[in-house]
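Quick one: the structure is below, questions incoming.
The chains shown are only part of the set, and none of them has been moved.
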Amino acid sequence: MNEFSHFDESGRPRMVDVGEKPVTLRRAVAECVLALPDKIYEALLSGGVSKGDPFKTAELGGIMAAKKTPDLIPLCHNIRLGGISVRCGLSEEERAVRIECEATANDVTGVEMEALVGATMAALVFYDMCKALDKGMIIKEARLIEKSGGRSGHWINS
Amino acid sequence: MNEFSHFDESGRPRMVDVGEKPVTLRRAVAECVLALPDKIYEALLSGGVSKGDPFKTAELGGIMAAKKTPDLIPLCHNIRLGGISVRCGLSEEERAVRIECEATANDVTGVEMEALVGATMAALVFYDMCKALDKGMIIKEARLIEKSGGRSGHWINS
Amino acid sequence: MNEFSHFDESGRPRMVDVGEKPVTLRRAVAECVLALPDKIYEALLSGGVSKGDPFKTAELGGIMAAKKTPDLIPLCHNIRLGGISVRCGLSEEERAVRIECEATANDVTGVEMEALVGATMAALVFYDMCKALDKGMIIKEARLIEKSGGRSGHWINS
Amino acid sequence: MNEFSHFDESGRPRMVDVGEKPVTLRRAVAECVLALPDKIYEALLSGGVSKGDPFKTAELGGIMAAKKTPDLIPLCHNIRLGGISVRCGLSEEERAVRIECEATANDVTGVEMEALVGATMAALVFYDMCKALDKGMIIKEARLIEKSGGRSGHWINS
């Protein structure tokens, strides 16, 4: 089974050599949903928390975490990220925080891991900001939504 | 609403002063479930992947990420972690990887964030090891299971 | 001249051994003033910048930088910070941003460097947020205001 | 007010997408002046401090800090720095340490922040080396002197 690209033929982990791969424009979008207990949801709705700061802190924390992806994912390359944005918003329907992280790079490897790290860590930053109220927040979903660029082309989570 | 302990009265973020809090034994356990597409699930079951290495890499990556928690969570303290362990296993029933991270410390603040970062990042490390096969893996759940120690005492996610 | 405590008798740098020093409550406050060109000052006054976000980003960035002090100051100890807060505000009189960073720790070494790094880096984060408008912002002053705890006792910048 | 390039139209921070910007040779120079109390100034002049080591340590610390700029400035890109140099010297006229940091890169974004971080952190490293003598050292000025390269062209602090 040589499709597991991070192992060489003897089962040893390696950082895949990308030296010869062409530079193309890469883009990936990941999403994370953090379900909120009533106590937190209502505190956020009633605007008591200095009007939305846990959202801004989570967005900034997610961006900074995405830049640390090669420190966190052992076999990930140090790439030159083009841009990162993180959007956090309250979904009233789901009584949840919905987070989207988009990463782009003009580079030889994809940015899926950066997008996933950014979205997921933004959720944990949000958790940290609100955990004094209730520790029962739960990440209900974190996944890659879409990626483009590179040999494997466009991919959409269907 | 002063229950959001990370904001001072003017809505400004701060790292809460814990200088006077007593040192007690803290423990937290978090869990993460990563659902696997058939292609990956079957490759893992058939043992083709050098017998389980994505699991070991994820465990190690989760431990190392948990140690970086204060770099990732803006208002988290640099504490002296006592121990961290991460367990990853294949859940045949759920066709998923189930990950548990336990963190302990003899310190003045809790270790909930360390446990959550360890479990969640282990899932993303696992994702990275297998994403060449299929990018459709999804974190279905990540949450705190239990914590003990400190003023707020024992807490179990019910 | 053995008062330069970071050099041993042969002029070699060393991280001073603090193993036997008593744990006491330490506190330090540093201040930084960033003078603003008219273009930026007026944009901030007129509230055009989504109501103060460069301030919040700078506060958060200062807190995170203060936690990295031992990575930045070669001979600084890895201490367990008790708390950090950073306050940024517009000083109309000075047409400047005035930043104050307070650090505390219940530890064997002082936290002066943490307070200075937090205040100074918050100013540079603010600079980065506004530099597209005008690169002429200038740090006019950065200094320690006060420290307490430890053998050298209370110190105030007079 | 869309001139604050780090905010998107809804006031949310983002790391600006530079994926399509052309690679050009960038250069920036920043300067920092650290005023010295008499006790330190005279100790340095009399050559008692193993002949200038706080200067070398500050230069090295400034270079290493400049490389960490993307970890310190939340919305700064991870770029591939071409070169960094830091020069620290005693200005007898000002009774101060004068520090200059030059950064260069062949990249898509400017290196102003790297130059400012390098100059400012070198001053704080110097502070740390001498603070056992007197904590009253003060950064009197830290600013960008000059930058070139990129769409905004040559800029000189006048």
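By letter and in written order, the chains are A, B, C and D; residue numbering begins at 1 in each of them.
Here, contacts are C-beta pairs under 8 Å (C-beta built on N, C-alpha and C of every residue); 3 or more make two chains touch, one makes a residue touch a chain.
Quick caveat, the model's predicted, so the values are computed rather than measured.
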Given 4 placed chains, full-complex copy number: 6
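What we mean here is this: only the chains that are shown with their structure count from here on.
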Given that chain A and chain D are copies and touch, would you call their interface same or different according to whether over half of its residue numbers are shared? different
Just give me the whole-number Å value for how far the CA centre of chain B lies from that of chain C. 31
For chain A paired with chain B, centre-to-centre distance based on mean C-alpha positions, whole Å: 15
Would you please write down the residue numbers of chain A that are in contact with two or more other chains? 53, 56-57, 60, 64, 68
Pairwise chain contacts, counting only pairs that touch as defined: A-B, A-C, A-D, B-C, C-D
Chain A contact footprint on chain C (complex, rising order): 53, 56-57, 60, 64
In the complex, chain A residues that touch chain B: 1, 3-7, 10-11, 13, 32, 43, 46, 48-51, 53-54, 57, 60-61, 64-65, 68, 71-76, 112-113, 116-117, 120-121, 124-125, 127-133, 135-144, 147, 155, 157
Footprint of chain D on chain A - complex, ascending: 25, 56, 59-60, 63-64, 67-68, 78-87, 104-106
